[in-house]
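A protein chain is absent from this complex, but the other protein chains hold their places.
And then chain A:
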């Protein structure tokens, strides 16, 4: 069975929040994983404490927290990131950017 790096959804209705988890591929989405290696908050946050000019040009940001060494380890032993996890890991520079990510 394949070990995957994927997202599992927490949070309430209309307030998604994801744990980046390492889990067996056939296990349920929100079941207890092998390991939680990070989180992803998909709701864009407005940056605060900026000057007038900065506030006009500032982009909203999304927060990712990630344990890089654990992610590298799991990739090294053959864990396969899901499409959305691949995108997040590529932002962190851990895997190659994949132009056409499926699933």
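Rule of thumb we're sticking to: a contact is a pair of C-beta atoms (placed from the backbone, for glycine too) under 8 Å apart; a residue touches a chain by one contact, two chains touch by 3 or more; residues count from 1.
Going forward, contacts and distances are computed from a predicted model.
Per the UniProt record, the chain missing from the shown structure is "Eukaryotic mitochondrial regulator protein-domain-containing protein", taken from the list "Serine/threonine-protein phosphatase", "BBSome complex assembly protein BBS10", "RNA polymerase II transcription factor B subunit 1" or "Eukaryotic mitochondrial regulator protein-domain-containing protein".
By the touch definition given at the top, chain A reaches the unshown chain through residues 10-11, 17, 19-21, 32-33, 35-39, 44, 59-68, 70, 91-92.
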